[in-house]
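Following this message is one structure expressed as structure tokens.
Note that one protein chain of the assembly has been removed; the remaining protein chains are unaltered in position.
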Amino acid sequence: MNMESIRELQAYGYIFFTIFLVIILYSYIYHLYKSEKDGKRNYEKYSDMALHDNIDDVPVEKREIPLSAEKEK
Amino acid sequence: MQASNVLNYDYSVAKCFTYATILFGIVGMLIGVIIAYQMAYPELNYFAGEYGTYSRLRPLHTSGVIFGFLLSGIFATWYYVGQRVLKVSIAESKFLMSVGRVHFWLYLVVILMAVVSLFMGISTSKEYAELEWPLDIGVVLLWVLWGISIFGLIGIRREKTLYVSIWYYIATFLGVAMLYLFNNMEVPTYFVSGMGKWYHSVSMYAGTNDAMVQWWYGHNAVAFVFTVPIVAMIYYFLPKESAQPIFSYKLSILSFWGLMFVYLWAGGHHLLYSTVPDWVQTMGSIFSIILILPSWGSAINMLLTMKGEWGQLKENPLIKFMVLASTFYMLSTLEGPIQAIKSVNALAHFTDWIPGHVHDGTLGWVGFMTMAALYHMTPRMFKKELFSKKLMESQFWLQTTGIVMYFSSMWIAGITQGMMWRASDQYGNLEYSFMDTVSVLIPYYTLRATGGLFYLIGFLLFAYNMYKTITSGKAILSEPQNSSPMQA
Partner (left out) sequence: MFHWLERNPFFFAVGVFLVIAYAGVVTILPDFMESARPVIGTKPYTVLELAGRQIYIKDSCNACHSQLIRPFKSETDRYGMYSLSGEYAYDRPFLWGSKRTGPDLMRVGNYRTTDWHDHHMRNPQSVVSGSIMPAYKHMYTNNADIQTAYAEAYTVKKVFNVPYDKPNMPRLGTFEEANKEVMKEASAIIADMKSDDVKEAFKKGEIKEIVALIAYLNSLK
């Protein structure tokens, strides 16, 4: 493959990936506000992870603790 | 786990890194002050033979503050913040505990060896990547250990969603790993030829390519060491200290993605009017301007977090440190893009305005934020009240004065020299010899060095305050929820 066609491919790759990322970014913004409006999820409450961070505080969203960690206790 | 049944956060690794931050901070900044005075008084070059010249000390200063002071600061805060926002104690896993310890000791060995090798003049010449290949391998190893520690702790977390600070720590880890590996690709000459010094190597890239890779690294080392982890710190410590939730959590994650995407493109602005392809230069220039958006997104978010709570500024010096840090972040992320405009860069490049800009960010933003973080952590790690509020106040004003002296003198020096280099007389001949443009800067060099000295003295006050807190601070019984307890 010669230099010109490599460059052309690169240019196409660049354009499409950039457009792809822009779409992702805007749909992310949309998602952030939409999910809050629908009451599905409140992003702002994640700030509490810093404010209530004692080890015995209730997690904002609890996660099942893997077995290995439980064993250590 | 010991006999006690109560689960607690374990700060032993964070404490070790805190000591390292203070130690390397003093060393790195002291060397900085020395080389600053050397520029005004060249006789100061000869206090230790060939080892005391500006030549040997300059890489030591940059590497010392970046990889000594700041990196240990980042690690210290990680081993503190990481546990807390994931709500899991590192002591819950013996494996992670030992990884943390090995991480610290390996880090210490690598940094001490780096200091020795830079004194000896063993260098690859690439800025902020001067270390030769044996030490590069050490750096990679300790980076992998940090990675294990990050993802290991995340693996056993109780909090399902990752707090935004964790995002920034992950990005720091990934970004530096990628940049460091690619920029330090080198071929050890001894293994090919069988002679010469065993630690010598030659760069994998040549000339213009080498420059592109280096400044892709150099610029983004700034991004992923001086910016990303510091944002991680402020997103935890400012809300925590002030008891205010982040102004807009959504904005914080949007600026995260913005910063990640845009920062890496801007490296080309270090190479304007050089021999790299024009479109790379233009791209670097444009993206540098765009970079204002995500940077200010974070900074404004931080300042607005304090909305309606500005009274805290008066009562709590830590808030003052952090608010000034975000203000300097705004200043240097505006100054940087201005310097990246091609016509401004034609004047500013190669002059003292550039180190001036760097120090706006490092002294104001990075230094203040790191010190504030350590001040916040210490009462909680050692269960002691901070030793002296008054000392903190004097430190704050001393260092702020120092920074102002530093950047104002370097602005003037840089622009003066840039103008003199290009000045021509009525016949179109150069008006000034190179020496003319140096002599005129001497007063500014003195002023700058003195500003640096103020900052160093402030840092020594900080170290003293920390020392007194740890050794003789008043004990506290229960962990303070928000603002850090301190004696008058």
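Labels for the chains are A and B, by order of writing; each one numbers its residues from 1.
The rule is short, and it goes like this: a residue touches a chain if its C-beta (ideal position, glycine included) is under 8 Å from a C-beta of that chain, and two chains touch if they have at least 3 such contacts.
Owing to the predicted nature of the structure, the values given are computational and were not obtained by experimental measurement.
When the omitted chain is restored, the residue from B:Thr124, B:Ser165, B:Gln399 or B:Thr450 that touches it is B:Thr124.
Checked against the hidden chain, the listed residues B:Leu23, B:Ile154 or B:Ile476 yield one contact partner: B:Ile154. Only one of B:Trp265, B:Phe321 or B:Tyr375 touches the chain withheld from this view, namely B:Trp265.
Mapped onto subunit B, the footprint of the missing chain covers residues 38-40, 42, 45-46, 49-50, 53-56, 58-59, 121-127, 151, 154-155, 160-162, 167, 170-171, 174-175, 178, 182, 187, 189-190, 192-197, 200, 202-203, 205-214, 216, 257, 260-261, 263-265, 267-268, 270, 273-277, 280, 283-284, 346, 349-352, 354-355, 421-424, 428-430, 434-435, 438-439, 442. Across the interface with the omitted chain, subunit A contributes residues 3, 7, 10, 14, 17, 21, 28, 31-32, 35, 41.
One rule holds for everything that comes next: only the chains that are shown with their structure count from here on.
Taking each chain's centre as the average of its CA atoms, subunit A and subunit B sit 26 Å apart. Within the complex formed with subunit B, the subunit A residues making contact are 21, 25, 28-29, 32-33, 36, 43-44, 46-51, 53-57, 59-63, 65-66, 68-69, 72-73. Every residue of subunit B that touches subunit A in the complex is listed here, in rising order: 1, 7-9, 84-85, 87-89, 92-94, 155-161, 163-165, 235-236, 239-240, 243, 245-246, 248-250, 253-254, 257, 261, 479.
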